[in-house]
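With one protein chain removed, the remaining protein chains of the complex are shown where they sit.
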Amino acid sequence: MSEEALHAVIDDLGALLLFTMILIVAAGQIYRAIYAVSAQSLLIALAAAVLATATGNTDLWVIAGVTLAVKAVALPWVLHWIVQRMDIRREIEPVIPIAATLALSVVIVVASFQLTTSLGPVRQAIAGNALPVGISLTLTGVLVMATRKTALTQMVGLFASENGIFFTAMAVTQGMPLIIEIGVILDVILAALVMTILVLRVRSTVDADVADLDRLRG
Amino acid sequence: MAETLLWVLPLIPTVTALLMLTTRDRRVLSALDVSGSAILFALALVLAREVAVGGPRTLGVFRLDDVGLVFLLLLVVLTLAVSIYTVGWLEQALEVGNMKAEFLRSYFALVHAFVATMVVTVLADNLGILWIAMEGTTITSAVLIGYHGHHHGLEAAWKYIIVTTIGISFGLFGTVLIYAAAADVQGGAGAMSWSAIMKIAPTLHPGIVRIGFIFAMVGYGTKAGLAPMHLWLPDAHSQAPTPVSALLSGVLIKCALLGIIRFQTIAAAACGPAFPAQVLLIFGLISVVVATPFILAQRDIKRLLGYHSVEHVGIVALGLGFGGRVGTYGALLHVVNHGITKALAFFAAGTAIARYGSRDMRAIGGLLAVAPIGATLLMLAALSLAGVPPFSIFVSELMVLRAGIGQGHWIAIAIFLSMVVVIFAGLLHHVGVMAFGEPTATASREPEAWFPLAGMLLLAAIMILLGITLPGSFDGILQRATEVIVD
Partner (left out) sequence: MTGERPLALVLLEMTLLVLAGPLVTGAIQKMKARLQCRQGAGVLQPYRDLTKLFRKGTVQADTASGLFRSIPVLVVAATVAAGAFVPVVRAGPPAFPLGDALMLLGLLALARFLTAVGALDAGGAFGGMGASREMTIAPLVEPVLMMVVFSTAIAAGTTELGALAAHRGTSWLLAWSAADFLGFAAMLLLLPAETGRIPVDNPDTHLELTMLHEGMLLEHSGPGLGCMVLASHTRQIVIVAVASALFFPVGPAGAGVVGVLVGAGAFAGKILALAIYLALVESSYAKLRLFRVPQYLGVGFVCALTALALRIL
């Protein structure tokens, strides 16, 4: 695959990633957000596969497989399981209106693209639009975490945020060392695990949702 | 020899943690705890000697230079002190019902896993490993913070894991960007290793390094408790079991500072020292200013100490920001001083809390009458934290100040000084209330337990020693570490 074609494909995948991110931000129900983040991880796996064929970097195949198995299937499944098991409120509770979050996410996207246009030589080091898309995904994920009360939505934001970093990382022309990427995925899994345990413990010991925890102040 | 030790060091707490899972007996657990920490301490000293004599040692993704050594020494000293303190503390906690005997082994195992991840952050040369270990500290310590399992503890744990995970993902992004910049210059192999990046740092593209540094600064700054990303810190410090609070405040946030230093040196080499210095100054000033009102208005003693950590991390950031030999040296010294003093303060506060059954400083009164040694230690720690001479923190704060004057950052110094004075008054007032006066009705009049005191006395001795004189060998380490950062 020629370099231009690769960049074009990465750009297109980047646009689709942004679209899934917008869906996550706009999701009014937890299920929608979970499906959207699953689709997003699928796209990340796809991007890894494309980059693997294009650059001949076999490590990326491993990453594609792991991303597909863990982030696109396993973690969304766990989230889904928690929703069903605990029968949590299905509605997402935003701290500020969803429309405002959407507006902020547009600002983030535009700002990230604006920020990176000034970096000419980066175009060589990171394929296509991967840098601005990665930055916007990360920041928007953080935005989702900051503006949602329910634990599961915050976890979705976390996954989206990690997806953004992954997208940029795999688009670095030389590819990241495999061991690091695996370690990062492992950390994400463990973090999700600990969060799940915490959510369940909050549920069982104080009979509340994480959203209701607001006693510590000052 | 020294190279092997690099591998062995993180293994010791790991193995200790695994061994702990095999037993339920409290005495065995405590013995394992203390001996594991003691072995770690001893091996770290051996390694320190090797490095001090023979220069930095590298093995794979691990590397120990003088900068790392400063943090490693702090880590092992505090781990040992925490282990000794825990023996006695546990007895009280079990009596009160704060800790449950059946979950003890998981508590001990998690503490040592936490220590293991921190050892890795200190030893990591590869920035990716540094990040992974940093996230590892979040995962292990989150469970510890919520260990008491009540409403507040779980809330603090949740806030901690969410805020620091958000923050640390910024750190990963920064790492990726720095890697991209380095890989662009020298190819993928080794482009994540800090020492390799430092060799080519002046040729890196400044634009991307600048963005990378900001991301890393926000990321590791969250973990270090710099305002305005400090939101998790007072909650976590106040809700965690006391030994864990001491580790969080004494070591964890210092490890995050080490991460910041690593990125600062790269950024300073790639885009000139002015840029990272400016960023550090801004975060440092915000931290000092933000912490002040919360310290003054605080009622909860552990939250007070938590906010106080925010202030001191700010001071370290200021020292690094003022830069130069004096500022950097002062910052590193302050890291050590604050780590030791803050751990001592947490220990003393923890015993006082156990005695009165409350964390509210209004409920703790007349400590001097019921527990003279503990009260004296608490006052010593508070005086030192407030920056009274001849204690060690006074020395390092003075160095930071001198560096600022040398660089002519007058506005920063004015803000810094006024805040320090206000905090000085506030802290002494709080401690005065607790130490003097008639003991409140809730005070238990049991004699003071020996084991917690031993841990505290160890730290107090180090604290006083560092205030009076710096041992030559330690001064040498600090000097060489300063050179690594400044040059």
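Read from first to last, the chains carry the letters A and B; within each, the first residue is number 1.
Convention: contacts are C-beta pairs under 8 Å (C-beta built on N, C-alpha and C of every residue); 3 or more make two chains touch, one makes a residue touch a chain.
These numbers come from a predicted model, not from an experiment.
The chain not shown here is in contact, across the full complex, with A.
With the whole complex as reference, residues 8-9, 11-12, 14-16, 18-19, 22-23, 25-26, 28, 98-99, 102-103, 105-106, 109-110, 113-114, 117, 129 of chain A touch the missing chain.
Everything below uses one rule, namely that only the chains that are shown with their structure count from here on.
By the touch criterion stated above, chain A contacts chain B in their complex at residues 115, 118-119, 121-122, 124-126, 131, 134-135, 138, 141-142, 145-146, 151, 154, 158, 161-162, 164-165, 168-169, 172-177, 179-180, 183-184, 186-187, 190-191, 194-195, 197-198, 201-202, 205-206, 208, 210, 213-216, 218.
Touching chain A in their complex are the following residues of chain B: 126, 128-129, 131-132, 135-136, 138-139, 142-143, 146, 149-152, 154-159, 161-162, 165-166, 169-170, 172-173, 176-177, 179-181, 183-184, 187-188, 191-192, 205, 207-208, 211, 234-235, 238-239, 294, 297-298, 303.
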